[in-house]
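Quick notes on the structure that follows.
Only one protein chain is missing from this complex, and each of the others stays in its spot.
This part shows chain A:
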């Protein structure tokens, strides 16, 4: 039985956080579907709040402190990613954007990603489509069709069989399907790997 890993990124700022709650539900839905298909699943939760100072330090110094490097490597090495943000000013919050800004821009290429967001009212829901999805499109991630937005009303009125639950299960299944179609991820690219030799660099392939 193969083991698949899901990185669960939450940019929620409060404790406890509805963003983290949504991230956990999405991750559980994807995990359950992968298990149903015969895989073992390992979840790696990354609370960006824990790395907030390190993310800024990375922006300023150009390198990640060790705990942040582990988190970035976990995302790069995952078979699939759940990435959830609260919506601030019609878009992802700055912490979420900054985390993906310092992630190697090749780390998500062809990687299945499930995006989710939370907000006070459903009027923010399209931020997932006009802000979050384009960022991952730029990074050449494979973003599953269903993006899940949870507003205050979803938490209060939804219950276990509510509409939010249905969207979570559908999105989780879509992520599981994309993960299942792919071979296990190979991990973060080695930035020090030499991909060419000097004769090629010099353009003298004949000597």
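Quick note on the criterion: a residue touches a chain if its C-beta (ideal position, glycine included) is under 8 Å from a C-beta of that chain, and two chains touch if they have at least 3 such contacts; residues count from 1.
We take it that contacts and distances are computed from a predicted model.
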{"item": "Omitted chain (choose from \"Fe-S-cluster-containing dehydrogenase component\", \"ABC transporter ATP-binding protein\", \"Putative luciferase-like monooxygenase, FMN-dependent, CE1758 family\" or \"Insulinase family protein\") - UniProt protein name", "value": "\"Putative luciferase-like monooxygenase, FMN-dependent, CE1758 family\""}
{"item": "Which residue of A:16, A:38, A:145 or A:191 touches the chain not shown here", "value": "A:191"}
{"item": "Interface residues of chain A (partner: the chain not displayed)", "value": "56-57, 59-63, 65-66, 191-198, 201-202"}
